[in-house]
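Only one structure is covered here, and it is reproduced in the block below.
Only one protein chain is missing from this complex, and each of the others stays in its spot.
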Amino acid sequence: MDGVGVNIAFWVLAVVTIGAALGVMAARNLLHAVLFLILTFIGVAGFFLLLSAEFLAMAQIIIYVGAIAVLVLFAVMLTPHAGQSNSETKMALPAGLLALCLAAIFVFVLTDTDWSSVGSAPSVGVTGLGDALLSTWVLPFEMASVLLTAALVGAIMLTRNPEDETPEADA
Amino acid sequence: MSGWDTVGPQLAVLVAAGLVLLVDAMLPRQRQALPYIALAGLAASAAWTASWVGRDDFHTAFGGTLSLDQYAVFFYFVFAGITAAVVLASIDWVNRAGRSQGEYYALVLVACSGLMFLSAARDLITIFLALELSSIPQYILAGWGKDQKSSEAGLKYLLLGSIASALLLYGMALLYGLTGTTILPDIAQVIQQGGDTNRGLLVVAMVLLIAGFGFKMAIVPFQMWVPDVYQGAPTPVTAFLSVGSKAAGFAVIMRIFFEALGASFLSDDWFKIFAVLAAVSMTLGNVMAIVQSDIKRMLGYSSIAQAGNFLVGVAAIAVPGHEFTLGASAVLLFVAAYAFTNLGAFIAIIAISQKIGSDEIKDYRGMWRRSPFLALALAFCLVSLTGIPPTVGFWAKMYIFNAAIRADLAWLVILGVLNAAISAYYYLGVVRQMFLSEPEDEEPIRTTPPIGISIAVATAGIFVFGVIPMPLITAAKDAVQIFAH
Partner (left out) sequence: MGADQAWILVALPAAAFVVLALCGRWLPRQGDVLAVLAIGASLVLYFFVLHDFLHQRDGLVNSHEYWSIAMHHTWSNVGNFNLNFGTYVDPLSAVMVGVVTIAGTLITIFSIGYMKGEVRYWWFFAVLMGFIAAKLMLVLSDNLLLLYFAWEGVGVCSFLLIGFYWEKRSAAEAAKKAFITTRIGDVGLLIGIILLWKATGTFNIQDILTAATTGQIGHVYLFVSLMFIFLGAMGKSALFPFHVWLPDAMEGPTPVSALIHAATMVVAGVYLIARLLPAFEVVPASLLVVTIVGLVTAILTGFMALATTDIKKVLAYSTIGQLGFMYIALGCSHPDAAIMHLMTHAFFKSLLFLAAGSVIIGTHHNQDMKQLGGLWRKMPITAVTFLIGSLALAAVPPFSGFWSKDEIFHGTTAWNGGWVTFLLGFAAVLTALYTTRLFVRTFLGKPQDQAVYDNAHETGPVMVLPLIILALITCVAGFTVFNGVGRAMGFPGGFTEFVFLHEPERFVMNWSWAAASAVIAFGGVFLAGWIYWGNRITISTRLADWQPGVYNMLVNKFYFDDLYQAGIDRGLLGFSYVVSWFDRYVVNDTGVDGVADTTRYSGSILKYVQTGKVPAYALGIALGAVGLAIAGLVVRG
C-alpha cells in the first residue's frame, strides 16, 4: 500500500484521532467527552484499515464504538448530575507539561530507532486469526475468558445492593 | 491439545473457584464449606506442583508462551501458600460481612491463578493477561468492604492500576514494534542482533515495564496508592495485595530481565535504575512509616521500604560482570521470607482488629495482657521484618545485602543497614506498645481456630527457617538455575 492517497489518509486520520483524544481531555461536559472518545475509536479503526487489517477494523468499530462506547454513554446518562460540577482541577497545567515531556521522549525515541519494517502486510484473514487464537495463543485466549468471567462476577457483586441479600432470604 | 497438564496447578485453583461459585449458588446452606473447598483446590494445586519437584525435564508449552521450570514451581508453592493463608484469615471476616461469600473466595482463587500464570509466562501477551487476571479480582476485592473507605480503596486501586497497565502496554508495544515478536527469548535474540543502535528505545521500553510492574511491587515513585488502599481494603485483601502481587511483580521482572532484556549493554541501565529506586524506596518508605498512627498504613509504608530491599537484590543481579545467581536466589529467599512474615503480621492484625475494632497503634497498648499469643506472634513477625535473628527475615536481608556487596554496591548496603535501624524504631515501637504499656481494656481476645492455625504456621515458618535456613536457600538456589545458561 503506497501512494499519495494513503499518505493523505494517514495524516487526516492522525489529526482526527489525536484531536479527538485531546477533546476527550478538554471537554467539560462528560457527554461531549464520550462522543470525542467514539471519534477516537473510529480513527483507530481507520488506521487498521490503512494497514489492511479489515477484520480488526471491523472488530474495533463493533466492539469499541458499538458496545463499549454505548455502555459508557448509558452509564453517563443514567448518573445524576454527570454533566455538572466538573470543575477545573489544579492538575491541568502540570499534567499538560508532563504529557508534553512524554510526547517529546517518544518522538525522540521513535525517530532515533532503526525500525525493522515488513515489506508487505501479512495477509491474515479471519481464518488465520482464528487458527492462531486456538493454537499458539490458546493460553492467553483462555486466560482472557477467565478474566472476563471474573470481571463479570465482580461487577455483579459490587453493584448488588447489600440490602437485597440476606442469608435467610435466598435459603 | 497437548500441554494442559503443564497448567495443572492453575487449573486446580480455577476449578475450585468454579466449584465455590456453584456451591454458593446451589447449596446456600452449605456456605460454611466454601473456604474449605477453596483450600482443597489450593492443596490439589500444591500437590500437583509437588509432583514436579526434583524433576529436570522442564519445557515450554503452548507455543512457547508458558515455561514450566523450577522458577515457576518455586512461585507456584509461594502463591498457593499465600492464598491458603489469606483464605484461612478471611473466614471470620467474610462470615461476619455475610454477603457474596462465594464471589469473594472465587475471586481470591482467580487472582491466585493469575499470579501463578505470571510467574510462568514467557510471552508478553500472556504476561499482560496474567497480570490483569490477578489484578482485576484484586481491584474488586479491595472494594469489597461495605464501608466508604473500602469503596474508595477499590476505585483508587482500579484507576491507578489501569494507568500502570497502560504504561506497561506501551512498553510492550514498543518492544514488539522493534522486534516483531512477543516471546521473551526471541526478543533477546533480535536485540542481540541489533546491537547497541536501538538502545534509546529499549531503555524507554524498560522504564515503562518497570513503571507497570513497579506499581504492583509498590516501589517509589509508583507507590502512592499503597497507604490509601492498604488502609481502606478489607485486611485479608490487604495481606493478599502486600504479599501476592508484590512477589509476582518481582517474579516477572526478573524473568523479563533474564530472558528478554538482559543483553549485556542493557544490564548497566537496569542496575543503575534499580539501585536508585531501591535507595529511594527504602528511605522514603521507612521515614514515612515512622509517623503513621494506623498500623495498616504503617505496614503499607513499611512494605514500600521492603520493596526497596527486594530491589537491592535485583540491582545486584543486574550489575554487569558479576555472578548473578547469588542475587537472584537472594530475591527469591526474600520473597518467601517476606510472605511468611507479612502474612503473619497481617493475620495477627486481622484477629486483633476484629475484636477491638480499630487499627490505631495506640489501641494495641497492653496487648500482651489481652492475648499473649497474638502479641507474641505479631512481635515475632515485626522482629523478622526488622531483620533481627533468629528469624527468616534476618537471612533474607543477609543474603540480599551479601549479593549487593559482592556486586560492589557497598553504598547501597550501608544505606540498607541504616534503614534497617530506622525500621527497628517503628516496628519495635508497636512491640513496645503491646508489651510495655498498660491496656485500657482488660478484656481478653480470643482467636478462632482458622486464624490461630494460620498464625501458628506463619510464625513457625519464620522461626524454623530462621534457625535452619538451608532448605529454603537451596530451594531458592535451585529455582534460579534455569537462568544459568
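The first chain written gets the first letter, and so on, giving A and B; residue counts start at 1 in each chain.
The definition used in the following text is that a contact is a pair of C-beta atoms (placed from the backbone, for glycine too) under 8 Å apart; a residue touches a chain by one contact, two chains touch by 3 or more.
In this text, all values refer to a predicted model and were calculated from it rather than measured experimentally.
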Listed residues B:D24, B:E103, B:E132 or B:E152, member touching the removed chain: B:E152
Absent-chain contact - pick from B:P320, B:P389 or B:G452: B:P389
Touching the absent chain when the full complex is considered, from B:G3, B:P185 or B:G200: B:G200
Which of B:A211, B:A248 or B:I350 contacts the chain that the document leaves out: B:A211
Residues from chain A at the interface with the omitted partner, ascending: 30, 79-82, 85-87, 89-91, 94-95, 98, 101-102, 105, 108-109
Residues of chain B in contact with the chain not shown: 148-149, 151-152, 155-156, 159-160, 163-164, 167, 199-200, 203-204, 206-208, 210-211, 214-215, 220-222, 224-225, 228, 232, 269, 272-273, 276, 284, 287-288, 290-292, 323, 325-326, 329-330, 388-390, 395, 399, 401-402, 405-406, 410, 413-414, 417-418, 420-421, 424, 428, 432, 435-436, 438, 469-470, 473, 477
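Operating definition for what follows: only the chains that are shown with their structure count from here on.
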Centroid spacing, where centroids are CA-atom means, of chain A and chain B in whole angstrom: 30
Chain A residues touching chain B - in the complex, by the definition given at the top: 105-106, 108-110, 112-116, 118, 135-140, 143-144, 146-147, 150-151, 153-158, 160, 162, 165-167, 170-171
Interfacial residue positions of chain B with respect to chain A in the complex: 1, 7, 14, 21, 28-29, 31, 61-66, 98-100, 103, 106-107, 110, 113-114, 117, 123, 125-126, 129-130, 132-133, 136-137, 139-140, 143-144, 146, 154, 174, 177-180, 190, 194, 197-198, 200-201, 204
